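Note that this is a trimmed complex: some chains were dropped, and none of the rest were shifted.
Just so it is clear, A and B label the chains in written order, and each chain counts residues from 1 on its own.
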Amino acid sequence: MQPETKKLLTIVTEAVIEASLTADLKRLGAGGYTIVEARGSGSRGVRDAGWTTSGNIRVEVVCEPAVAARIADHLRENYYRDYAMILYLSDVSVLRPEKF
Amino acid sequence: MQPETKKLLTIVTEAVIEASLTADLKRLGAGGYTIVEARGSGSRGVRDAGWTTSGNIRVEVVCEPAVAARIADHLRENYYRDYAMILYLSDVSVLRPEKF
């Protein structure tokens, strides 16, 4: 099994944009994504409302660094103004079988 | 977009302490948190019951290292004796738009 170093991009945002966001991910080159239902609190971009709780999703994308950067730029330009969103990146080793 | 290196503190614990835990997080300086419903098994602190399955929550906090340390110390002192809990830290790059 050969590990490959990839980026894990985690996006926590409002559930209301899920369909739009996942369509964007595919179009921008993500090979897949994982979504879990979440709730939480945080500051909300320019609509900062302090500590609030609402229906969120936590989305993970494992991808090349260039794809992560492209997705992050797109999200910033299209969602940050209007939706609560936090994005963070970490390094992961993806394990793939030889037959993949 | 300027990445900032932060700590990602992940806490997996019993759902019954959620309200108390999130109040603690705010008070100790967390700027936000994300909670997902979880289930799982593990050893349970001093009440070690071996492999058990119950209603858990998985809580993530992205914060400065000093805040992560303060939260970890607080949880150790207040919850480890009585509740199943695992805490782990990793490094993440948080992507923020310039206008934040």
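The rule is simple: a residue touches a chain if its C-beta (ideal position, glycine included) is under 8 Å from a C-beta of that chain, and two chains touch if they have at least 3 such contacts.
Nothing here was measured: the structure is a model prediction, and the numbers come from that model.
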Size of the entire homomeric complex in copies, 2 being in place: 3
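The working rule: only the chains that are shown with their structure count from here on.
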Approximate Å spacing (C-alpha centroids) for the pair chain A, chain B: 20
In the complex, chain B residues that touch chain A: 1, 3, 6, 8, 22, 26, 31-37, 62, 90-95, 97, 99-100
Of chain A, residues touching chain B in the complex: 10, 12, 36-43, 45-46, 51, 56, 58, 72-73, 76, 80, 86-90
